[in-house]
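Missing here: one protein chain of the complex. Every other protein chain is in place.
Note that the chains take the letters A, B and C in the order they are written out, and that residue 1 is the start of every chain.
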Amino acid sequence: MTQHNNISIAITGSGGSGAVTAGLILLEAMAQAGFYGLMQRSAGPQIRGGESAVMLRFADHELCGPADVFDLWLALDWLKVRRFVDEIPLHGGSQIISDPMIGEPPAEVTGQQAAFIDLSLKQTAATVEGGRVNMVGIGVLAAMLGLSVATMHKAIQKTLSDKGKAVISASLAAIEAGMRLVPSGSVPLTANWQVATGERWNISGNEACGLGALRGGVRFVAAYPITPASDMLEWLAPNLEKIGGTLLQAEDELASINMIVGASFGGVASLTATSGPGLSLMLEGIGLAVASETPITVVNVMRGGPSTGIPTKSEQADLNQALYGPHGDAPHLVLAPLGISDAVFTTQWAVCLAERLQTATIVLSDQSIGQARAIVSPVPETDMLCTRQTAQDIDGEYRRYTLTPDGISPMAIPGTPYGMYTADGLEHNEKGTPSSMAADHNVQLTKRSDKLLQTDYGEHWAEIAADDEAVADYLLLTWGSVSGVVSEGAGRLRDQGYSVTVVAVRLLMPLPLQQMKNALSGAKKILVVEHNYSAQFYHYLMSLGAIPQDASSLARPGPLPLRPGEIVTTMTGEQHE
Amino acid sequence: MTQHNNISIAITGSGGSGAVTAGLILLEAMAQAGFYGLMQRSAGPQIRGGESAVMLRFADHELCGPADVFDLWLALDWLKVRRFVDEIPLHGGSQIISDPMIGEPPAEVTGQQAAFIDLSLKQTAATVEGGRVNMVGIGVLAAMLGLSVATMHKAIQKTLSDKGKAVISASLAAIEAGMRLVPSGSVPLTANWQVATGERWNISGNEACGLGALRGGVRFVAAYPITPASDMLEWLAPNLEKIGGTLLQAEDELASINMIVGASFGGVASLTATSGPGLSLMLEGIGLAVASETPITVVNVMRGGPSTGIPTKSEQADLNQALYGPHGDAPHLVLAPLGISDAVFTTQWAVCLAERLQTATIVLSDQSIGQARAIVSPVPETDMLCTRQTAQDIDGEYRRYTLTPDGISPMAIPGTPYGMYTADGLEHNEKGTPSSMAADHNVQLTKRSDKLLQTDYGEHWAEIAADDEAVADYLLLTWGSVSGVVSEGAGRLRDQGYSVTVVAVRLLMPLPLQQMKNALSGAKKILVVEHNYSAQFYHYLMSLGAIPQDASSLARPGPLPLRPGEIVTTMTGEQHE
Amino acid sequence: MSESDAVLIKPKDYKTSVKPIWCPGCGDFAVLSAITKALAWMKLAKEEVALISGIGCSSRLPAYVDSYGFHGIHGRVLPLAAGLKVVRPELTVIAAGGDGDGYSIGGNHFMHACRRNIDMTYIVMDNRVYGMTKGQASPTTAADWDKSKLTPHGTGVPPFQPLSIALAAGAGFIARGFSGDPNQMSKLIVEAIEYPGFALIEVLSPCPTFRPEQKEWKHQVRQAEDIPLHDPVQAAEWLAADDGMSSGLIYHRAHPVWQALHEVGSTLADIEQEFRI
Partner (left out) sequence: MSESDAVLIKPKDYKTSVKPIWCPGCGDFAVLSAITKALAWMKLAKEEVALISGIGCSSRLPAYVDSYGFHGIHGRVLPLAAGLKVVRPELTVIAAGGDGDGYSIGGNHFMHACRRNIDMTYIVMDNRVYGMTKGQASPTTAADWDKSKLTPHGTGVPPFQPLSIALAAGAGFIARGFSGDPNQMSKLIVEAIEYPGFALIEVLSPCPTFRPEQKEWKHQVRQAEDIPLHDPVQAAEWLAADDGMSSGLIYHRAHPVWQALHEVGSTLADIEQEFRI
């Protein structure tokens, strides 16, 4: 069992075995019991009836990434488990709960050092009318975790509310039967965990982005489905409706990006969400938003690339495209949430910045955030300067792209008298009339670039966790979803006696260079951590001269998540070489 | 008159004045007379009847870029000349040839120090049946340049061959009348120029790319028109036909990129050409070519950006997109021709590398190369290793993506018995079967990256011009179209006594880092020169650690071309500051 | 009724001072006039009108009309216009562009806009050529037109039938105008704006520069008499028999207009409730 009161549990099963449902119920039950948790999913390529796995982690404090190894593994069957075996690292103390009746585990599993807890899950399920093995299995886990029947009841009620009474009571009976398989005297694994008293949320990363969008004022979304972004769009559709907004399903991403540009031109904060292949198709439209200074936000939920890649797995490999995808010099903003809760804040901030700076903002979430679900403290609403500067009471000639000290030109919204102008992706003069004169090109390029560079983004550009030491031994520099894992790795390094600073960057472009320099100053050894093959963030930082040339890089592609232990070994291992 | 036997001439006129025709005739005439030349165009936004300008430069040696200033300016009228004034810098000795009858030149012109040569061009034209002012004008220029009537005759015959006899003889008569306006005793401006004896070509940059493509073996092109790439496609259409190839006009760029992927899968070297907005739409298809290891070549003729930008003007601002546009880790090649002649070689090489390495190659030409026309020495055919490794006589199980020492897997071309496989943009195992396993992802990512990184690209990655000195005072590092201007600037610096090395990079990605280091080693001062706003090449070099952190950057956007003088002042100016 | 609508506006008041880039004799001039005439006729306040376009000679039009405008990117005029109309239903949204913009690169949006039936007017200035890029064949170009170097023997592809496609895709308002008859065109534009839903006006708008033979259109185009039709099968038949030179409102039928649905009354706080344990 790893330190700090947390436990990791995998549940696997083939088609129809109900691993995902089991995971959702256990997550909700642990939440009801006053704990925090994180649930990530892994699915095979089959749409339905395919194998699937859920990776759970619970603790008495907020979690933001996977552990190194799993403590418990509930195997509902062994069919196709090979597909998951590399995603479920075990340790000497790991325990595998399964029913011998489901057959022999494959060599990849038995080859590991874990102990097997053999239980007659199937037979137990058969004793209950409508009882299913997955429910018996979570009964076992519930008992081991010290969850009460009442808690399980609540969790079932909530999770299966739309399944009808019969299913609910059968499930509960099976869970109770499962609980009885655990010797009653056993010490619950959560014995010395602290129980939270305050309110908490059960939220997925995609929902968190959606909520951040609504908080940022988004009232129009155009959508084309794509894994792993679809469920953000599916969450947004009914919820936008409730507050007077609209979601429109488009024929493709070329349409969706241009629809949000049109809607934003109409004065309404607008957003779309997609993943790599869709972002590729949106780049021309993003360039139009930049050139015409029309605020838009695009959430890109990254998946394994290149091309169609690995649609259901996580990777941080679209950074380069987000930074540099549009043609020409097209300055825009790129942000990345540092975890599930942070997706609320970061998405809201992205929308606000787009509106304020009249540009395109790309938010880089990924599958490991988007499709994961966590028990977290409620995310309070943040006050932000979100307003788009509009032109009102226009008197005299209106110049849409007029030069101002901060580079932001008040925008006339259709309907505003005397504000008529034509927005344009062609280079233009201050009025918006197309121009190919060097003077116009130069001032407009400068305006569009400077308005971003001259903004004070405040403290939110990164989360910086430093020790008291004036100078850190180690500085871990990272971004986006892997920030949680990096922080956990940092904690271990601190336990080993090192002083460690973590800089987790939320605002990737434009990168506040002076603040970055301050944050890095004096660090003895810098490691840049990211989840892609070609060290995109590291090279980006190099390109800006933001890191010293002797900074190291830890870049590894998906589909396997980065784990805290890798941070530790990379850091200390290199040192001893 | 600038040194080194060269002269720069601008011809401007409003709609229908025939400035472009005049330029083409003069270029051909100077070629007939044994000289070299370069003609660039500048047009207003109007399709026809709009103002236009041609910028000519002639010399007794090959030219590869504009001069700092114009020596002669033939103004056919003054309408809308303001649009061009910043493109026609003058010097104290410049002479403006015009007819006082066309009215007053605007203040922007008279404000400069140039001398006016007033001639009665209009009246002279009226003396000839069907005579036009532009022809009289080039008659004047011809006489000043010392061109004979016979030479002008040949040039007219060739340039106006499809206009019919009447036009030809009227033009010739007008030219002769114009020649007579120049006092017969004048010393021709080319008096001490050397006349070339060997063969020369009159070729545009777009034609040069087209020729390079054909030499590289391209036999299929899919096309969607876009300025300034269209005339490459229009040159390719009839010429492909002649040698058994095909050009297909597609409904959009999404179609054209996927058509060439399909054709290449069929075993035929395939290419498309576009400009920024089209490249944006092609990125998803380029990623597919990379992931499925299907060779394709995309020529991007850059224009002013972002978005629709300035379609008729040149800029090097799509570098970032070419390097980093596709989503995911999608290693591919990026090359750039260093001038018009070099476009033949570079495009051929790009096609060859795509075929050999089974990947996507992007060629970054631009408007200043593509739409310019030059008199150059014939470009000899270069022997290259162009062959795609195919699988033949397949025995046993065929693995399309099999791991090999050089990362290149023999490709079975449809029709090959026992070679059946399915190419895929999904991550796959060696057979090509979709896989989301970490092991497969890792080896295939590595394979696709390493096959590019481990190739020895030989000496052609850059043109390096170094002085004899062991260590250069100045090192000018550049790429693509501005290389010519940089070289000319270097020449001037050498004249001033500095030792200067020029490194003009042709293979931008992957950049041969060791060779780059060798080329740069010891340079006292490095300047990176490029034609865009945000110093994309400079930052790219930084991102690779390819240049020292104290290297300087000279980055300026279009539409005005970089000029040799800017290189000189940036280099020496900075030093004296 | 807005402030700037207080005085009577004349067609020329709807023109900006930006000089069109169009060649002399270009058919698009007449379209510009027909639009401003229609706006004046309908007494629409300038600020309540938005003209949206893609890229092409024809797509330059918005800059010449003194309304709100968006000159977007090639082929994306309809999504751009759709996004605007959905969030600002009270505006009069007119999309405009060329045959290349609308039927080639933009063909998918064209079909789906016909189906989706968002309330807007779409004016396609069809000159059967790509004017802006100097004379390549467009989808509506005849298969044997061999004047483009890109297709030296012609495209070999039968021309795209925009009106038949619109009909098959579900459009309820299909008209053909002609630059040589700006009065009829104005009338069509008024009817299109008044039509609730997606209204297509295909305009035969000659390109004298690259298709000089289109000057003949003025002798060929005629107003059709037996229209509008209201039955889609009859309309399909009529279109199949037509030579493409009949002008007027060809097909008119009411279809449900795309509508955003709202269940108002909730707040963001209500939505956040769902996350609570």
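One rule holds for everything that comes next: a residue touches a chain if its C-beta (ideal position, glycine included) is under 8 Å from a C-beta of that chain, and two chains touch if they have at least 3 such contacts.
Just so it is clear, the structure is predicted and the values come from calculations on it, not from any experiment.
K.L.:
Quick check: which displayed chains does the absent chain contact?
P.N.:
Touched by the chain not displayed, across the whole complex: A, B, C.
K.L.:
In the complete assembly, which of A:249, A:552 or A:572 touches the absent chain?
P.N.:
Once the missing chain is taken into account, the touching residue is A:249.
K.L.:
Give the residue, chosen from C:139, C:182 or C:206, that touches the chain omitted from the document.
P.N.:
C:139
K.L.:
Pick from A:241, A:381, A:450 or A:463: which residue touches the chain that isn't shown?
P.N.:
A:241
K.L.:
Just one of A:47, A:195, A:385 or A:470 touches the chain that is missing; which is it?
P.N.:
Touches the omitted chain: A:47.
K.L.:
May I ask which residue of B:270, B:297, B:444 or B:501 touches the chain that does not appear here?
P.N.:
B:270
K.L.:
Need a quick check: the contact residues on subunit C for the chain that isn't drawn.
P.N.:
Spelled out for subunit C, the touching residues are 104-108, 111-112, 115-117, 139, 153, 156-158, 160-161, 164-165, 167-170, 232-233, 236-237, 240-241, 255-256, 258-259, 261.
K.L.:
For subunit B, which residues reach the chain that was dropped from this view?
P.N.:
Counting only subunit B, the missing chain is touched by 28, 31-32, 199-203, 207, 211, 214-215, 219-220, 222, 239, 241-246, 248, 250-252, 254-268, 270, 284-285, 287-288, 292, 375, 378, 412, 414-426, 432-434.
K.L.:
I need the residue numbers on subunit A that touch the omitted chain, in ascending order.
P.N.:
Interface residues of subunit A facing the absent chain: 44-50, 223-227, 230, 233-235, 237-238, 241, 247, 249, 251-253, 277, 307-308.
Keep in mind that, in the parts below, only the chains that are shown with their structure count from here on.
K.L.:
Which whole number of Å gives the spacing of the CA centres of subunit A and subunit C?
P.N.:
About 42 Å, centre to centre.
K.L.:
Please work out the Cα centroid separation of subunit B and subunit C, and write it as a whole number of Å.
P.N.:
Computed from C-alpha means, the inter-chain centre distance equals 37 Å.
K.L.:
Using the touch definition from the top, which residues of subunit C touch two or more other chains?
P.N.:
71, 73, 75
K.L.:
Pull out every residue in subunit A that's touching 2 or more other chains.
P.N.:
254, 284, 287-288, 292, 424-426, 434, in rising order.
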